[in-house]
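Some notes on the structure that comes next.
With one protein chain withheld, the remaining protein chains of the complex are depicted in position.
Note that the chains take the letters A, B and C in the order they are written out, and that residue 1 is the start of every chain.
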């Protein structure tokens, strides 16, 4: 199979998510990393490029230079992966999209709603494709949950309980030189959402991905438990969906004992579904009146939707990187279809899109808006 | 040991919780059931009494008669257990308390706040003792959680996540002759709280029991998903405790796959605690920076607080009935101390009191009040 | 319902299992404890009797006296519960059975095979009824497992994996005055089996109870890891059942982290069943080609066999004492049927019998025999 040529912006030495993107791009062998503007400081950028086997002439000091030069090369990159802090997502994406280079971007889309809307228009105006790495949607059992929910297996939606809890910001480590903590708690880089932006947005997206239920109103109580922290490190949100369905969302980065405890439970008038990110190979299904069922990735009672995006037999666990890789691989197939002039298969379109990105920023903004205004109810 | 003479009001044929109280009273052999007014219909009352080995002359047709006659007997009952629907708790308790007969009463205290306040005064005015069966406080690991929290093990309180989910009201079974469902969904008997009154009150009490944190404000979104149901069958509540601590409470009786899924997680600035009623012999403890610990009932790293109220070695599970029995047994010891004129040991006072009962009704009332008034924030 | 009059032999101050039997006898209110010979030392016996509310004249200094006098009373005991160390089971039981008094006896039946055979004949010759407290058979989900297995749900038996692990004998506490440890590691009281007698016999019985498969041969490797310990504290046993089925049994009292970890897994050519004593309210069922199912006590997909012996709804856990109580209560119903001259219902006959007791001692003896003879294969 043809490999796509990948460039990366951000993700140099000391960064976290860039490395994840690179592994995700390699797992199914659809990409080759050939160019990068890996850090804002040129020396770090070039050293990082060298580590990664990017040739010197394709290690750039700025994304502007990179988009310019790569788009002029015959063997220029097909795709740009953006893995910088949030506030840089939009200007970088714009530069590449305008050159017709496909973009895969980390979440949340942007650090504010204004940029998100511009971003949205920019994608809509471009012929290039766009993907947002709300990576939890790549887990096979999440995709099966979506299929089961949408096929009516648990009936009409009543209640969504979703949460994402971590503990790494329990102490004020942003003041102690922890680079990840520093930018993620800095409103000018991360945006106004703290925990709600960093992880609450994943929780919201997960509920949205599975159910597709339209959120109508929300009421949020947000806290900054660590003294001096500007953004929330804990958010409690009540959700009202269309048709009377209700939800609860909790995001926290100060809940000791929680590492990446993203969990969702969805209840309808016929049954319930439960899934947990830390143990992602299992989907718990309760049909009202029946014994609880545990469906295992690639195992009995799984369907094509989920099994298409697994690599190994049931009982051999796949994890975070494989789920992330599913987004990269499906996006590669989208691009290849486009390049080959064939229609993009519907199944590939589960990859989160610019619509999801805009919705996510709107969610973050609304939560903060409610939270800062007496936790009042806000239309979504 | 002297056995206390127990009378029961309610709990006849077809009832549920009365049987639980009876087993709870027998497990540690501190009570002998000798009298009862077991049902509102005399024939059922008497037939029930016969089943239970209560002699004919102590099977009464009304609680008024029972309180009158039992208080006049030399061998009259020491304690009256009230296990009727909620709206009858207060008048019955009043009758016995006024005769100086100790009362142990099912929860919630009453079906409305007015009665709850009267009840409160009545208990305070009586020399007789009172206990409320918020039975989950009887679980050894809940008591150990309380002790650990209060000793500062997890630091200053930040977040409480508590929930109680069931599924038995997923369908409108109250219209199909299910007796339990009928009264529990009937506001005139259960009070204005549906799920929030029946089980949400347990969740609130559990958080209160462990932490003692003062609730200051709440905001509730309540739903009746089953058509025609008058009370809520699902409630989502945001909680604000003193000193900036926050909480979330969910009660639901329409969440398929949940049987009696009472769960609590408490986070402080040093650690977290987790406990689940369906697997009650385990307490999960996370001290920030340390591996997760699982403390097992009566096992390693348990303390006197919890082990005093267990009967068998670790690994042999105790359950709901034993937890319930702990309330009965501690209450018996309170009464015996009083009868013997010795001081009641502090450890025995963990049994929920009239203060807890009044607080519980106020909680239910506030949730319904917020829920029916646009889910606004309400001072507690 | 008429209560049976119960006497107890053993179970005085400082004993363990006697207290369990007493609670088990009370839970469903079928028994009244009225007599006892609770300890070998008269002063302890009488002090214990007083604690338990047994009147002075029915506190006996010896079981001989007790059987004699109780059988001569009009209101003499219906049932004798034997909760002494193993070597006393037979002579005591014989004394009561010969007087026509029903006997419920702790396991294993005896400390040697000779006594077990005599015991067997004695029961067969008596008109009185006999029950052996292999209590794990009283758990509702164990009974449902038995029913499911025997109805062919998992097909023809292939493999049984059963184990019972504890850790309380990890150190030589028998030398440090721990009374339970002292007699349970003393061959003259416990018999030749250490862990295999105390708990391995439960594991064997559990497999036998559920499957009824006939054991044909075994090969055992037994160890005494603690220096100076005379009996095994760890036993590994290979099992060959009729029709080519195979099994593995592990008993250990030196496995740190295990409290009462009795677990069984049974596989047939159509499916598998799994059950764990420490979490007894759940039965895991795998039908080949289907998702895993978790059947919950008293919940969906349970049957009369299991639900008949539960007291409370699903999700409110029952534990060890309730399972134990099921044996007491079923045995009471057997006796009442006999007293009333009606046929004993088949469902009540799940209570372990003298046949199970003899088989159990034969199993212990065979394991020790193999273990002490080069771990050779032995016909059963």
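We adopt the following convention: contacts are C-beta pairs under 8 Å (C-beta built on N, C-alpha and C of every residue); 3 or more make two chains touch, one makes a residue touch a chain.
Keep in mind the model is a prediction, meaning the values are calculated, not measured.
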**OP:** Specify the shown partners of the omitted chain in the complete complex.
**Re:** A, B, C
**OP:** Write down which of C:48, C:67, C:135 or C:161 is the residue touching the left-out chain.
**Re:** C:161
Original post:
Any idea which of A:69, A:118, A:290 or A:311 touches the chain not displayed?
Top reply: A:311
Subject >> Omitted-chain contact residue, chosen from B:179, B:290, B:308 or B:349 >> reply: B:290
**OP:** Taking the full complex into account, find the residue in C:139, C:209, C:250 or C:320 that is in contact with the omitted chain.
**Re:** C:250
Original post:
Going by the touch rule given at the top, which residues of chain B touch the chain that is not shown?
Top reply: 285, 289-296, 299-301
Original post:
For chain C, which residues reach the chain that was dropped from this view?
Top reply: 154, 158-159, 161, 163, 167, 170-171, 219, 221, 223, 225, 234, 236, 238, 240, 244, 246-248, 250, 252, 254-258, 265, 267-272, 274, 284, 286-288, 292, 374-375, 377
Subject >> Residues of chain A (touch criterion as defined above) contacting the omitted chain >> reply: 1, 3, 16, 19-20, 22-23, 26-29, 51-53, 166, 168, 258-261, 277-281, 296, 299, 311-322
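We take it that only the chains that are shown with their structure count from here on.
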Original post:
Can you name the chain that lies farthest from chain B, using the mean of each chain's Cα atoms as its centre?
Top reply: A
Original post:
Counting in whole Å, what is the centre-to-centre distance of chain A and chain B, each centre being its mean C-alpha position?
Top reply: 43
Subject >> chain B residues counted as touching two or more neighbouring chains >> reply: 258
